[in-house]
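All protein chains but one are shown at their positions in the complex.
Chain lettering (A, B and C) follows the sequence in which the chains are written, and residue indices restart at 1 in each chain.
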Amino acid sequence: MTSVFDPELILYTTAIGLITIGLAGVVMSSHLFRMVLALVIAEAGANLMLVLAGYRWDAVAPILTSLSEPAAMVDPVPQALVLTAIVIGVGIQALAVSLLIRIRQRYATLDRKEAAERMDSEIAASMGAARDVSQDAPLGERPLPPIPADQVNMRGGDAP
Amino acid sequence: MGNLTGLLFAGGLGFMLLTLAGGLDFGTPPMLVGSEIQAHAPQQTGAVNIVTSVVLGYRAIDTLGELSILFAAAVSAGLILGRRHTTAGTQTKGGFILYTGGSLLFPLMMTIGFYIIFHGHLTPGGGFQGGVILAAAFFLPLLARPGARLHHKTLSLIEGFAGASFILVGLLAMMEGKAFLQPLLVQDTLGQLISAGTLPLLYLAVGLKVGAELASLLSRLIQTEAPQ
Amino acid sequence: MSDIEVWILLLLALMMLCAAVMVLLVKNHIAAVAAASVVSLGLALLFVIMRAPDVAMTEAAVGVGLSSLILALALRRLGLWKVDSEQVKYILLSHGGENKDG
């Protein structure tokens, strides 16, 4: 290696850094949307890690150019895995976003703690168990302001 | 307080993982499976792009699983966001540039999308990348004309049949007495557009499915009502 | 890997890490989404350098394009699409000043 820096070390540090930052972000952020963003970052780190697992310096991309003299290629398998992982990630992300939209509509908040408390009190209410539920918390279906009352019946499925 | 412990924990974790770097030599992977695949891929699958031969040949069932995951995500999003949409009022009409650009770009993007899909076994790219571009091509008119709607019926038809044809190609191989998802019709035309047997068919199925799924996902997102 | 590539690598890595930290710390949600797509973009460029053109294309299409689009749409639907009012005021005011001068 002629260079001042070891490229593999840079890449490895980046991957670990992204994973760590992402996971720390998921654990610490107080906003549900930020949690999803942090998850995206962590996933990016994991993908980088996986590509790095098959990376060879001084090798070419895994596409045959001349049939007679195959050159040294980087490992194609991790690249195929990462293709899969990226698409899986975006699917989960879309799902998370649609959940967020619903939560925002029902609870009018995306604060992590607030949403969790609302959920807990709703679960407790649905179980009929005695839990000191403050009266302003919704017991049944969303009585919350963000949706005007005349639109309630237009929404599918959940209207009472 | 919780933040501080979290930060310390994350820092410690990162440091621990970094020290592990000493145990690995990146840059010189063992390539136990990789080099075997490189040696055999052109003969066994007929694809010049070895990543494609891994994605659609050696690990085809992973790809099937991945398609299913995308499908599951789209179905779940449909379940969550419901069927009825209110499009009125929440969107502003696209400007002239967006409107004209959208109409101009649509055929161009379709061409590029299908080009990428059909050349997946020769050059970088393939069903996933092409599918995303197809989805973008269908999504553009939605941005330009807020009133426009995608045909969800058509989309779900494409989605279902594309996914089914991926499996059916696999089952076809079984009927020929081979293994499930084994590539068929490997001819000695390495490097040409029509080569690699069933792989381009599989990639076409993947591209159509991904495109239809993403288009319906995006349109669902854009058509749900925004809060005031 | 040539020297210049290593320098590009280092630059990209720093950019990505900074953007990742920004995603978590910045107040404005639009800026956070933008920072997240910077991470994806850096990742796509890294994949190019790492001889993974397929992955780079996918990351560019899915990570930079689609995922940012989904997140931006989500911002709209979640009511988080708010430009920082202080900054807007500042920009508007300074524009007004320029006009007067000119």
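To be clear about the criterion, a contact is a pair of C-beta atoms (placed from the backbone, for glycine too) under 8 Å apart; a residue touches a chain by one contact, two chains touch by 3 or more.
Convention: contacts and distances are computed from a predicted model.
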Complex member absent from the view - protein name from UniProt, among "Sarcosine oxidase subunit beta family protein", "NADH dehydrogenase", "4Fe-4S dicluster domain-containing protein" or "Na(+)/H(+) antiporter subunit D": "Na(+)/H(+) antiporter subunit D"
Neighbouring displayed chains - absent chain, whole complex: A, B
Per the touch definition above, residue among B:Met31, B:Ala47 or B:Leu134 touching the missing chain: B:Met31
Residue of A:Pro7, A:Pro62 or A:Gly91 in touch with the missing chain, whole complex considered: A:Gly91
Contact residue for the chain not shown (choose from B:Ile80, B:Met109 or B:Leu204): B:Ile80
Residue numbers in chain B that touch the chain omitted from display: 16-17, 20, 23-24, 26, 29-34, 36-37, 40, 44, 57-62, 64-66, 68-69, 71-73, 75-76, 78-80, 83, 153, 156-157, 159-161, 163-164, 167-168, 170-171, 173-174, 178-183
Residue numbers in chain A that touch the chain omitted from display: 19, 22-23, 26, 32, 35-36, 39, 42-43, 45-47, 49-50, 52-54, 75, 77-78, 81, 84-85, 88, 91-92, 95-96, 99-100, 102-103, 106-107, 115-116, 118-119, 122-123, 126-130, 138, 141-142, 156-158
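Simple rule for what comes next: only the chains that are shown with their structure count from here on.
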Between chain A and chain C, centroid-to-centroid distance (C-alpha), Å: 17
Multi-partner residues of chain C (each touching 2 or more other chains): 53-55, 58, 62, 66, 70, 73-74, 77-79
Chain B, residues touching no fewer than two other chains: 49, 51, 124, 128, 217, 221, 224-225, 227-228
Of all residues in chain B, those that touch chain C in their complex: 49, 51-52, 116, 124-126, 128-129, 132-133, 135-136, 139, 214, 217-218, 221-222, 224-228
Residue ranges of chain A in contact with chain B within the complex: 7-9, 11-13, 16-17, 19-21, 23-24, 27-28, 52-57, 61-64, 67, 70, 73, 75-77, 79-81, 83-84, 87-88, 91-92, 94-95, 97-99, 101-102, 104-105, 108, 146-148, 151, 154-158
Residues of chain B defined as touching chain A within the complex: 2-3, 6-7, 9-11, 13-14, 17-18, 21, 24-29, 31, 33-35, 37-38, 41-42, 48-51, 53-55, 58-59, 62-63, 65-66, 69-70, 72-74, 76-77, 80-84, 86, 123-124, 128, 190-191, 210, 217, 220-221, 224-225, 227-228
